[in-house]
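And then chain A:
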Amino acid sequence: MSPETAMLLAMALPLVGAAGIQLAGPWPNLREAVTLLTATATFLLVVQVLPSVAAGARPEATLFQMLPGLSIAFRVEPLGMIFALIASFLWIVTSVYSIGYMRGHHEENQTRFYTFFAVAIASALGIAFAGNMLTLFLFYEVLTVSTFPLVTHHGTEEARRSGRTYLGILLGTSICFQLFAIIWTWTLTGTLDFTDGGILEGRASALVIGVLFALYVYGIGKAALMPFHRWLPAAMVAPTPVSALLHAVAVVKAGVFTVLKVTVYVFGIDLLRTVGGSEWLQYMAAATIVIASLVAMGKDNLKARLAYSTISQLSYIVLGATLVTSWSVVGAGMHIAMHAFGKITLFFCAGAILVASHKTEISDMRGLGRAMPFTMAAFLIGSLSLIGLPPMGGLWSKWYLALGALEADKMFFVGVLMLSSLLNVAYLLPIPLRGFFAAPPEPEPAADGQDEGDHGHAPAPADGIREAPLACLIAIAITVTGSVVLFFYPDPLFDLMRQVVSPH
Partner candidate 1 sequence: MSVDWGLFNYWIVVILMMAGFYVVIAQGNLVKKIVGLNIFQVSVFVFYISMGKVEGGSAPILSDAVTLYSNPLPHVLILTAIVVGVATTALGLALVVRIRDAYGSVEEDEIDRYEQEQED
Partner candidate 2 sequence: MTSPHLPVLMVVLPLMSAPFCAVMRRGLPAWSLALVVTWTSFALALAVLTQVLDHGTIIYSIGDWAAPWGIEYRIDRIGAFMAVIVSGIGALSLAYSRRSIAHEIGVRRRPLFYTMFLLSLAGLLGISVTGDAFNLFVFLEISSLSSYVLISLASDRRALTAAYRYLIMGTIGATFYIIGVGLMYMMTGTLNLADLAARVPEVAGTRTILVALGFLTVGISLKLALFPLHTWLPNAYAFAPSVVTVFLASTATKVAIYVLLRILFTVFGKADVIHAQEIGDVLMVLALLAMFVASLVAIFQDNVKRLLAFSSLAQVGYMILGVSMATATGISAGIIHLFNHAIMKGALFMAVGCVFMRTGSVRVEAFAGLGRAMPVTMAAFVVGGLSLIGVPATVGFISKWTLIQAALETGAWPLAVLILLSSLLAIVYVWKVVEVAYFQPLPSYRGDVREAPLSMVLPMWFLAGCSIYFGIDAATTLGIARDAAAALLGNGP
């Protein structure tokens, strides 16, 4: 199969899958089989594209003209390849996890959930493969709209309020700033194609470039740069697999991916560095890193803490993009992958804890390591990866980001990264450590054990081990392994990112 065909099929398949899921709705087993099958097939298709991209080819396809001179076009370059690989791979894992979670938690409207999940993946792949800014924007908005029913899954008043925040901020920023920036770019340059070295060179004054860049960075609300971050904590009302989708698989990653893509292919690293329009944004990103970490420390709700942790981590990537040195961009690109694996592990664990023990507050989780040793161990590993300690993948991305800060001769940001790592230690590590070493508060009356037995995992044994459903554990195991593997084999990722910063 030619890489072009594989690319187009990879985007079409989740949509077909979504239709299939809808049709198979009445039969849960069939429906979930369709989900898994589609997810796996999609991933394999994306993998098909990899060799040619790694070898330097850029598969392209143009579908049709949306506006005169502007087409829906796709072009795979290494950065998009990385994002597509992550999104499609984590879809499989998340699907496995969802089966355990959604059944274990007796969620309603599961068919709708799986359907919109597939649509969201399709749009994430569309973002990854987009060949111009218009196509990217199209899928960016489709992603926003298609994740809305997921965020508001429970349909409660709280979900509705969160949904408003979610849609309001994401649509608002994208329409007010991003679309404005895109049309402005189009009027300035007459093209929106992603081009190596950017398209704005010589087309606009330094001031305009600075303003445009700020419009893009804030317009990409999915990157959650403060003060447009509120939607992310709000969205945690959603079921855990949705949080995984938001925080790791697609949504925020689509945001930071877009930031990187705009930096590299619309502005061009060299142009931005010489013009210096991004400098104040570096400080905004640094501020977001630190403030979000501090807020995270104060949150007792586990998912809220993780949400603020995500905001902080996303700004690593924004910082990498705004530093505009080769190393920082490499680090930023790698951090997309590293954070994805680390954060998805943490969210899976949070969900597993919720399903197995119905706990959401961190203060209730003391001693939980005895009942859920596997989950807590996974949480520990995920935390280490986010902190950036070996042997986890998170080390590499932080390494290159720091290197990038040095290359830009800005020790300040090295300091920010170090401080943030310390803060990460402070707000993440206590959770598994207290889980293992503190005494459990009060033995809970065994009330929820019996209704989980029929979903394929053993009922609570006598010694008090009560883990989440097997499907959840498998998913966690895969992502944990992923984090470790990325430490030992970061080369493919690194090579792809090298292609981004120094084409040819």
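Selection criteria: all candidates are chains of the complex that A comes from, given by their letters.
The definition used in the following text is that contacts are C-beta pairs under 8 Å (C-beta built on N, C-alpha and C of every residue); 3 or more make two chains touch, one makes a residue touch a chain; residues count from 1.
These numbers come from a predicted model, not from an experiment.
Enquirer: Using the contact rule from the top, which of the candidates 1 or 2 touches chain A in this complex?
Expert: Candidate touching chain A in this assembly: 2.
Enquirer: Please output the residues of chain A touching candidate 2 within their complex, sorted ascending.
Expert: 64-68, 72, 134, 137-138, 140-142, 145, 149, 152, 155, 159-160, 163-164, 167-168, 171-172, 175-176, 179-180, 183-184, 186-187
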